[in-house]
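One chain of protein is taken out of this complex; the other chains stay put.
Lettered A and B in written order, each chain numbered from 1.
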Amino acid sequence: MNDWQRKSPLDWETYVNKMVKVAAIEKHEYEGWVLTVDPVSASIVLATFLENEEVSISVVLGHAVQEVEILKEGDDEMKQRLSCIFAPEESKAYSP
Amino acid sequence: RMGRSVQPPAERPGERRMAEMKKLYGAEAAKIQAMEAAMQLIFDRNCDKKQPKYWPIIPLKL
Partner (left out) sequence: ASPRFQALLGGQMTAQAVRANLRQRYLRGLGAARGRPTRFYLRAGVQVDAVFGAADVDAVAFQVDALRTPLGVQAAALLRYTDVLAYTFLLE
């Protein structure tokens, strides 16, 4: 287990809705807004917004995570945007 | 009937799992368990139907 996997849910939660840079093993690097951290595998789910309304989702597996650096805090608008990404279908229907 | 007082009833695996889930997720345990069960069902069904093999055959991490 690495240091990242040993963190507690409360630690992981502090990264949610923040723009981060994840350094992974074998010199991989990923950047994006943190949607969640799986408390079972410690995998980080990142979202990046592309120009054509598309959202790219990257999942970095917990065992591969070396360091997570916070680059930016998300404002309320960003939090709202992020919370809609995996929203269940029924709640999507009611949102504008 | 006598055996019942001597031997504890066999623990059902589902109950044990629920107790663990309660400890981890508290009030949301049942909801999380239902979501996991749905996901696992899809995984198991796909494996039964498609008989996928591990790729690569030998793990990259030994």
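The rule we apply is simple: a residue touches a chain if its C-beta (ideal position, glycine included) is under 8 Å from a C-beta of that chain, and two chains touch if they have at least 3 such contacts.
Small disclaimer: the values here were computed from a predicted structure and weren't measured.
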Checklist line | Residues belonging to subunit B that touch the chain removed from view | finding: 24-29, 31-32, 35-36, 39-40, 42-43, 46-47, 50-56, 59-61
Next item on the list: Could you please point out the subunit A residues that touch the chain left off the display?
Entry: 8-10, 12-13, 16, 24-26, 28, 30, 35-41, 43, 45, 50, 53-61, 63-64, 85-88
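Here, only the chains that are shown with their structure count from here on.
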Margin query: As a quick test, compute the distance in whole Å between the mean CA positions of subunit A and subunit B.
Written below: 26
